[in-house]
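With one protein chain held back, the other chains of the complex are shown just where they sit.
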Amino acid sequence: MNLAIIVLFGVTLMYISIAERFATYLKLVALQGVLLFFLAFSELSGANDLASLIFVVAETLIFKAIAVPVLLRNIVKKMKVAKVHAKAVPAFYSLLLVLVAMGVSVVLGDMLKIGNIEKIFMITALFAVFTGLILVITHKKIFPHLVGFLVLENGVFMFSLAVGSEMPFLVNVGILLDLFASVLILGVFASRIGKRLNDPDVEDLSSLKD
Amino acid sequence: MLYFFIISVVLVGLMLSIRKPLACKVLSGLFITNLIALLVRAYASKGQTELAYFTFDGTAIIMLSLMVAVAIPAYIHSFYYLTHESDRGIPLYIAGLTGLLTSLVGVYLSNNLIVLWVFMEATTLTVSVLIYHHRSTHALEATWKYIFVSSIGIALAYMGILFLGTIVSNSGDIPLSYKGLEVLAASANPAYLRIAFLFILVGFSTKMELFPMHTVGIDANTIAPPPISAVMSTLMVNGGFVAIYRLLNILDGTIVGQWASNVLILSGILSVIIAATYLLKSNNLKRLLAYSTLENMGLVAIALGIGGVARYAAFIHIIAHTFLKAALFFQVRQVRNTFDTYEISKMGGYIRHYSAGALVLMLGTLGIVAFPPSGLFVSELTIFKAMLAQERWILFTVLVLVLLCCVYAIVQKLLSILYAKETVKPTGFKLSMSLTAVQYLLIGLAFYVFFFKDGFVMNLINEAIK
Amino acid sequence: MTGYLLIILAAFFFPGIIARTKSIASGRKGPRIIQPVRDIVKLLRKGSVYSTTTSSIFRIAPTVGLACVLTAMLVIPFAGGNALISFNGDFVFFAYLLALGRFLMIIAALDTGSSFEGMGANRETLYALLVEPALFVMMGVMAMMTGCTSFTEIFKAFNTVGDYSLLLGALFACLVILIAMVENSRLPVDDPKTHLELTMVHEVMILDNSGFDLGLIHLTSSLKFGVFSMLMANMLIPPSWKIGYQFLYFGVIAVGFAVVVGLLESFRARNKMGKNPQYLLTLIAIGLLGLIVALILMQKIA
Partner (left out) sequence: MNISFLISAAFLPLLSFFLSKKRQFAVTLFTQLVVAFYTVVMAVGALGFYSTELFSNGSGSVAIDPLSFLFIAAINLVCVLTTVYSKGYLAPYMEKKNRSELAIHGAALVWLQVSMILVVTLREGFAFLAVWEAMTLASFVLVMFEAEKHETFKVGISYLIQMHVGFFLILAGFVVAYVKTGIFGFDGLSSYFATNNGIPVFLLFFLGFGLKAGFVPLHTWLPNAHPAAPSHVSGAMSGIMIKMGIYGLLRVLFAMHSQYLEVGMILLAVSLLTGVWGVVSAIVQKDLKKVLAYSSIENIGIIGIGLGLGFIGLHIQYPQLSLLAFAGAVLHIVNHSLFKPMLFMGAGSVYTATHTRNMNDLGGLIKKMPHTSLLFIIGAMAICALPPFNGFISELLIYVGMFDSLVGQSLRETILLITSSMILALIGGLAVFAFSKAVGIAFLGAPRKPIDHVKEVSKWMLVPQYVLLAGILAIGLFPSIAVKLILPVVAQFPQVNTSTELLQPILNTTSSITWISLAFVGFIAVIFFFRKKMQQDVAIAVGPTWGCGYSAVNATQQYTSTSYADSLISISKPLVKVTKDFEPLEKTDFFPHATSFKTGSNDVFEEMVTVHPTNRLLKIIRKAAILQTGHVQHYVLYALLFIVAILVLTYFKLI
């Protein structure tokens, strides 16, 4: 069952790299949140400590699947016109890069061949992290940067799931709390920039240079 | 430790609630006494751990004392800065500064990677409020970039910590504490250690102004108000140094240790080269000082990489650099008010307008480019000595060439402020003598580093290096 | 002491013999031998005219010039005898003392502020500059052969070193003649009889001197001739001869030297001004040739 979810997660990663419209970004991010919820639920259902189970469930479902997409949607609503957005790098090449990232993460995954964490989790986590980075690098607008950061978040969360089942619950809380705090601040600023420049296009955000 | 955190959180809350500037003054005074009490307690109970996650070891005490030395003038300058110029958001500014210092205390004292990581994240959030103080479009852009890139860095660092977490999982004691990790690292799978080190180094390079992600730190330093950029390029950089230094200690015993030092040296030499290129090019005073921080941190990274006596020199370099850079940034405000601009090409003849400040600038310049009376000379000499003792001749020649360019750029630009013909009519603004005296004190401390014999600071450093 | 007096004696007759040979060569009877001496005595008694632009330097330069030559004569021995003062490196002292005299003449010439005198000074410094190495190479070779570094010991040991010393002695005698011609600004380098200031070297430097100073300058140049003829004599006269023959031989050499100078001046035109540095380089070449000959003779080469 887990394998199916992870494969679906991989597909969303590839699809996100060639998405054009902001609406598709929203759907994919929400989908990833839901997938992670199922993954976390199946992963932790085995473990007996109820508290961490409730937190993880709440955290993935509420934050990742619902709260963040809503936040992004009202940013999109404010940008009246920009349905379709331009990319710094043509879609074909960004997909190529993502494939390369997948190849690298597979190689890296089996190089680190310690058995105590499921290898497939490791590979997908690395794949998600690299895709997040590529998303940020290949786009000019702020919105895709935000989405890229979220994908990076999901990758890190998946990796902590793979490793973190042993790590104590308190530590997980602290980490995820911080990650989401930064997401919130980013969201606030993104909307502030949107309001200030009435079009969250990041090109003109490059006046600070040498 | 716990009281310290509670008190500081309460103080921040009070600052935010009471809007009056006078209250902020009193509260910040309280915070400083709280800080000094913590320092005294730290020095008294050296080596003990408190609250399971915080220990007072050599490094922590040095960094805490540096923080106290820089925080007090930072607060004084901030109040002058706030009352004279912008009166917007005084409580938010002071609360942000107090929050930043508290999280930095957390960074210095933590004995656990995860706790260190959490407080690192806290510093990013608190400092973003301070960078955004001017609320101009530039400030907005700088803050956005700073948060975004720092968060990516923090996420990468978290990945690295998770990799380290894999080797801890089978032992089950306090997770990821330095001592615990050190013991386990010897037996861990080297590939994991390598990737962990790489991710954490790249993650924290925004904080310590090292090569991969130094860029946003430069922008933040340029836009933030001078007292804040003083704190950022000294105390926050020290925080990054502590993080990477702890990491290097963990890997010291293992076979990966040599590899980690080489990566650090590579990152160090790249950042010094980039600093040299931009020092020659930049025409903005604060940008120049930010790039000089990048250069000095590159040198510290090289010193850590070389190891042995160079580690000792790295600590001296950090101490001297903190004092000098803080003094220079505080003086920048006075220069800004005299010429009403940061453009170096427009400034000139400063020695005639405000000779006391000009002398601070001259002593600071000659200190930052490591001429004898400054502590940086001691550390650079020891670094070169250790480097040549290991027969690293190519590194030596490249570093010498690049350092010469940096010295040329810094001396030419900063001294042209003193002596060149000024194009902008000076406003005749005079900073109060007490503030300039504080800057003299800081430079005096930096020059004291050059002369001190085996005082208590020395055995603190020896403890830190163990 | 004998060397000192002989030089003064030679100096008295030197200019007269040159003038006489030149006039005979050009078909005239020519003035008495001691006519130049009478000129000098007349000059010493005459009044003098000083230019307004000159300063005290201009006034004391001729005096110091004469004092230099008189002191330089102290170190010169006669045919193996002892000079009044002799110490290691006295030929260096001799050369640099002449340089001091020349230095003061040059700045005195510049002091007058006339373009002619500046031209003369400029050329004088360049030629002196190129002649000194030749003198030093010659003395170096002789020091190498004899192993001592003062005029007295060198000339004592020079003629007895080996039979080949006569060959070297002749070569160096010619070199001394050429150096003397340059030092006293005789023909190939400078024509004393020309009246066109642009072409002069030494004469133009003393254009503005008059009266007592002019007398001193003429006395100095004739004394220099005496010094160089004594140097040449030391190289040729073997110390083993008796005093009488040595005096006679010195007389022959001095008169011969004067006649040679006179004949050279009669039958040879002045070098082009641009060619002079090259000519002076030949002097150094002759010196080096002497060095190589000495090295071969002392079996150091091959």
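The letters A, B and C name the chains in turn, as written, and every chain counts its residues from 1.
Methods note: a residue touches a chain if its C-beta (ideal position, glycine included) is under 8 Å from a C-beta of that chain, and two chains touch if they have at least 3 such contacts.
All values derive from a computational prediction rather than experimental measurement.
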| item | value |
| --- | --- |
| Left-out chain, listing which of the shown chains it touches | A, B, C |
| Identified contact with the non-displayed chain, of B:V70, B:I152, B:L395 or B:A446 | B:I152 |
| Option touching the unshown chain, where C:G211, C:P238 or C:G251 are the choices | C:G211 |
| Residue of B:F54, B:Y192 or B:F384 in touch with the missing chain, whole complex considered | B:F384 |
| Touching the absent chain when the full complex is considered, from B:N189, B:T277 or B:T341 | B:T277 |
| Among C:A79, C:M119 or C:L231, the residue in touch with the chain that has been omitted | C:M119 |
| Chain C residues touching the omitted chain (full complex) | 44-57, 60, 63-64, 66-68, 70-71, 74-75, 85-90, 92-93, 95-97, 99-100, 102-103, 106-107, 109-119, 121-123, 125-126, 128-130, 132-133, 135-137, 139-141, 143-147, 149, 197, 207-208, 211-212, 216, 274, 277, 284, 291, 295, 300-301 |
| Contact footprint on chain B, counting only the chain that is left out | 144-145, 148-149, 152-153, 156, 194, 198-199, 202, 205, 211-213, 215-216, 218, 259, 262-263, 266-267, 273-274, 276-278, 280-281, 349, 351-352, 355-356, 358-359, 362, 366, 371-373, 377-378, 381-382, 384-385, 388-389, 391, 396, 400-401, 404-405, 407-408, 411-412, 415-416, 418-421, 449-454, 458 |
| Touch list for chain A against the chain that is not drawn | 88, 133-134, 136-140, 145, 202, 205-210 |
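Quick note on the criterion: only the chains that are shown with their structure count from here on.
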| item | value |
| --- | --- |
| Chains in simultaneous contact with chain A and chain C | none |
| Farthest-lying chain, centroid of Cα atoms versus that of chain A | C |
| Geometric centre: closest chain by C-alpha means | B |
| Approximate Å spacing (C-alpha centroids) for the pair chain A, chain C | 101 |
| Chain B and chain C: spacing of chain centres that average the CA atoms, whole Å | 79 |
| Chain centre separation in whole Å, for chain B relative to chain A (CA means) | 31 |
| Per-residue overlap in chain A, given as positions that touch at least 2 other chains | none |
| Multi-chain contact sites of chain C, meaning residues that touch two or more partners | none |
| Contact set on chain A toward chain B in their complex | 108, 111-112, 114, 116-117, 129, 133, 136, 142, 145, 149, 152-153, 155-156, 159-160, 163-164, 166-168, 171, 174-175, 178-179, 181-182, 185-186, 189-190, 192-193, 196-197, 205, 207-208, 210 |
| Interface residues, chain B side, partner chain A - complex | 114, 117-118, 121-122, 124-125, 128, 137-138, 140-145, 147-148, 151-152, 154-156, 158-159, 162, 165-166, 168-170, 172, 175, 189, 191-192, 195, 219, 222-223, 278, 281-282, 287 |
